Every structure is written in structure tokens, then in C-alpha cells.
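And then subunit A:
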Amino acid sequence: MVDFRIDRRAVLGLGAAAALAPCTGQAQPRPPERPRGQVIVGLSQEPTVFNPLMPGIEVDQGVWWNLFSPLWYTDPEGNLVPDLAREVPTLDNGGISTDGLTWTVKLRQGATWHDGTPFTAEDVKFTLELINNPSFRARSRIGHQLVRDIRVTAPDEITWRMEAAYAPYLSILSLTFMVPRHLLSGVDPNTATFNSAPVGTGPFRWGARQPGDNITLTASPAYHGNGPFLERVVFKYIPDLTVLYTQFRTGQVDHTSIQGISPPFVREARTLRGRVIHVNPSASIEHIAPNLEFGPLADKAVRQALYMAVNKRALIDAIYYGLPAPTESFLPRQSWAFNADLPAHKHDPAAANALLDQAGWRRGAGGVREKNGVKLEFTNSTTTGNPVREQAQQLLMQDWRGIGATMRVQNMPAAVIWGEFWQQSRFQSVMVGVNFTLGADPDVTPRFHSSAIGAKGGRGQNNYQFVNAEVDGLLVQGATQFNQAQRRATYQRIQALVREELAILPLFQSAAVEGVKEGLNGYRPNQNTSSNCWNIREWFWTA
Partner candidate 1 sequence: MSGFLARRLGQSLVLLVLVSMVGFAILHLAPGGPMSQFASGSDMTQEDLDRIAEQLGLNRPLPVQYAEWFWRMLQGDWGRSYRDGEAVLNVIGSHLGATLQLMLTATLLAIIIGVVIGTLGAIRRHSIFDTLATVGAMIALSIPTFWFGLVAIYVFSVWLDWLPSGNRFTPGDGSPLDLLRHLILPAMVLALVETAIWSRFMRSSMLDVVNQDYIRTARAKGVPEARILLRHAFRNAALPMITVLGLQLPTLLGGALVTETVFTWPGMGRLFLDSISYRDYPVVMGILMFSATLVLLGSLLADLLHAVADPRIRLG
Partner candidate 2 sequence: MSGAPILDVRNLSVRFRTEGGDVPAVSDLSFTLDRGETLAVVGESGSGKSVTSLALMRLLPKDSAVTVTGQALLEGRDLLAIPEPEMRKLRGGAISMVFQEPMTSLNPTTPVGAQVAEAVQLHRDLDRRAAREEAARLLDLVGIPAARQRMDDYPHHLSGGMRQRVMIAMALSCDPGVLIADEPTTALDVTIQAQILDLLKRLQERTGMAVVFITHNLGVVAEIADRVLVMYGGRAVEQAPLRPLFSRPLMPYTAGLLRSVPRMELAGRRAGPLPAIPGNVPDPRHMPPGCVFHPRCAHHQPGRCDAAAPVLEAADEAREVRCLRWRELAA
């Protein structure tokens, strides 16, 4: 492999765009004529779901991006780029009617499934209908359940009516992969052989799976887009982050994706020769999720005091090695709807103490405050087996002890904490990273609308139990606006309100540290896709 001998450290901190191409003064490396070589992607969770409409996690989605294609996708800059569609429908090009209710999509011609069958509008129709098929275990029906009267008007054109105008649907479709009608109709889609031997329109085709170990995809010569330039992609399951890093270090994997490189390894990783380390701001916002119906946390003054008492700088610098950026919003800084004018957090334990005194929280036995017999005590939970988060918890514990608030750690395995405990708001507080966006769309109705509280029979994920009439109104408004400037104003106001009420205590916008072996070109992190494996089709090795 060629060693470019660049000053990596200078390049690395800059994040996504800067590290794209090593600035060596040499000409940009060119992709090969025919697919060549393989890439081994190390994942700390095992991809197991290959039907892209069924419930899957990020690692599954990472595989789907290479097997399947959506109608359009969101690029790193947040633009929608057509894929199986010829163009992204908009109000301007008439793809979306002015009332937002009628959608027409023109499809690419000449795309084929991996088995050679041509891709047509019937497949799109089938896909949308399958998602709404009551016996199919579809992942999510947000947006899709509004679709009515799907009609194939030509082999390359499809149109449907929306029950209500819903702007985020564009983003939802950018994450909805098309599945082949000819393989899934007439069989039980929950158990079809397709699910373990998927056939898509993507740049790579299904190779083999060694359960518990790896998945191999091979280049699809008939791919309709740019690439692929690799013969083979191996998704290698390495369940332990330490081992994952070690194997990246020793060169057994070419790329560490999703969980990537744990913060404690980053400093050492940056000194590795022949490895490029990318620190990518992700769309996930790390925050303390308070249960707003729980005793002391229901008091806004308490939340404000707790927030002020947090030594964010120490948390980020010491525990996260300064990698993530502090934030006040639930949206990533890169989002077009991001509100940069939110009041900045200030670490001020004295002010926090004063605020609590003022609000009537008096120090009692053992220095713990109480008010009307309610002690300023709560538990904080996160998933077990995440040592870095556990460290952060312990730091917060110490910060809050200083203002007379007692926090106890009550961590649980993922299957438990994210079950009813979370869904039915049985927690007191949780430390969690959440991607609030839908693709690149800032709609947060499922997270903050008062009708989305699971514990109150709601249908969304407003597990904080946040209720705010103004936010409710703004959320409805934002979902039906198609003008981006208008929508931006709406969502910036929502961000201000959520910050003001401290519905969540935002800590920072997470940074995913991913490593790429030197000589591997084309890696382009994209926080609008849940996996940076979204464009492996464009990757290639320097000759």
C-alpha cells in the first residue's frame, strides 16, 4: 500500500469533508475500470435482517444501502438526490401538488433487480402496499399509512394520494428501500426466502452469510448508478469494541463502522500509520431524558439547576476526549433547521444552588434537598456494558451531589431498558443518544407531541411525557409546510421552546469516530443516512 506520509493529525480533527481526500498535491486517485479488491467492514453488532422493510438497526441498514436502492437519498449536505427515481418530486416540478396531497414519481428506466428482472413502477407500488399490509411485520408505517390510491400510470411512473399533507414523507422515502414484487408477492413476506437471500437493485448482490461472523456481498455488474469499484464487501461482526479496534489496528478490518472507535482509543488510533481516523459529527444527540411526570424532575427549576450544575466541558473533554461538540438543540448542527441562537449552557453550580433555594428546595439530612416532603433524588439509567456512558453518569452524579441532588445509577440491559421501562415512561431519568431526525427531516412529532406519549396511550415516542400546547401546534404546522424557509422558522421556534422547558437536558451532539485504512478512497460520512456504509459503491483502493 502506498504511504502518502501526510501530516495526518492536521487533517484528522477537521471531520468529514476535510478528510475526504488526502491533500498530497498528487492528482486525485481515479477509480479502476472494473471492480477490484475487497473491503472488510468491522461492525460491533451483527446484521441479521435483510428485508429492508422489517425492523432493523443501523448495522442492518448499512447492509441494505448496498443491496437495495431507495427512490432518492439524502447526501451529506442534506440534499435529496434521485436514485431509482429520475427526479425528486417537488412543488416546483409538479411532482407534489400544491396542496401536498398528490404525489407523482417518475422512475429511472433500465434499472434491474440482481436476478435480471427489470425494475418497474409495480415494484414501487408493491413496496408501499406491503408496508401497509396488516400481516406484514413492517418496521415503521410513519408517513406510509397516509398513502392512498396508488396508481401505476406507466411502467416508469407512479402516483398516489396522501390522506393528509406530510412534508417529512420525502425524507422517509429517502430511507425506504424498494423490494421486488416478483419475489415477495404470493408468499408470506415474514418468512420468505427473500429475507435470507435478498435480491435488490443496489450496487452489490447477496453473496453469503456466515451467521455470527460475516456477510459477503459481491459487485453487481448491472448496477444502474456510479460504481461499484470493489469486487467484494465483507461485513464482519466483531462484538467487542476493544477487539474491533485491535483488529482495525492490526489491519484485519479496513473500516470500522457505526460504533467505530471508542473514545479512549482515539488518541492512540491517530498515531497509527496507514490508518485514517475520521471524527464525524453524527445526528445523535446525547442527552439526559427526564421523566417530566416524575417527582422532582417535573419541576422546571430543578431541571434548570441540574443543567447548570453539569460540568459539560469536563464531561466532554475528559470522558469523551473532546470529540463531540456541546449542543443546546435536539437537532444536529448540520441540519438546515438548526437553531444556532439557543441560550448557551453555563456551568454555574452557585447559580444552580441559588435557583433551588429560591424554588423552595431546602437542604435536608445528608445535604439532600427536599421540598414538600419530596426528596431531590432520582435514578439514572442507561444500557449496561457501555463503560464510557457509565463514566459520564458518575461524573454527573458528583456534579449533582454538589447542589444537593442525589442521582443513583440503575443501568439495565438493552432489552430491558428500552422495553416498557422506556416506552411506558417507567424511568426517572435516562442517559441516551437519540437521532431525532427522520433522514434529514427535522420533524419531531413522535418525540415531543403530546399525543405521542406511550404511557398515556399515545402512538409516538414522547417518553419524556412533554406536553406543550404551542409545540403541539407548531409540530402540526411544520409537518404540512413544504416551503423550507417557513419550516425552518417553525422548527427553530420548537427548538427554542424545548430548550427553554428543558424537556431534555442536552449534553452534546455525538461524534462517531470511524477509521479507514489508508488507500481506500471514497469514504464520505453522511449523518442523514444511519450508516456511513451508504456509499460503498463509490469506494475503491488506490491502485
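In this text, a residue touches a chain if its C-beta (ideal position, glycine included) is under 8 Å from a C-beta of that chain, and two chains touch if they have at least 3 such contacts; residues count from 1.
The set was built so that all candidates are chains of the complex that A comes from, given by their letters.
Bear in mind the structure is a predicted one, so any value in this text is a computation, not a measurement.
By the touch criterion defined above, subunit A in this complex contacts candidate 1 out of 1 or 2.
Listed in rising order, the residues of subunit A touching candidate 1 in the complex are 38, 40, 46, 48-51, 55, 57-58, 135, 137-142, 172, 175, 190-191, 195-196, 210-214, 216, 232, 234, 236-240, 243, 246-247, 250, 252, 284, 412-423, 432-435, 438, 446, 452, 454, 458-461, 530.
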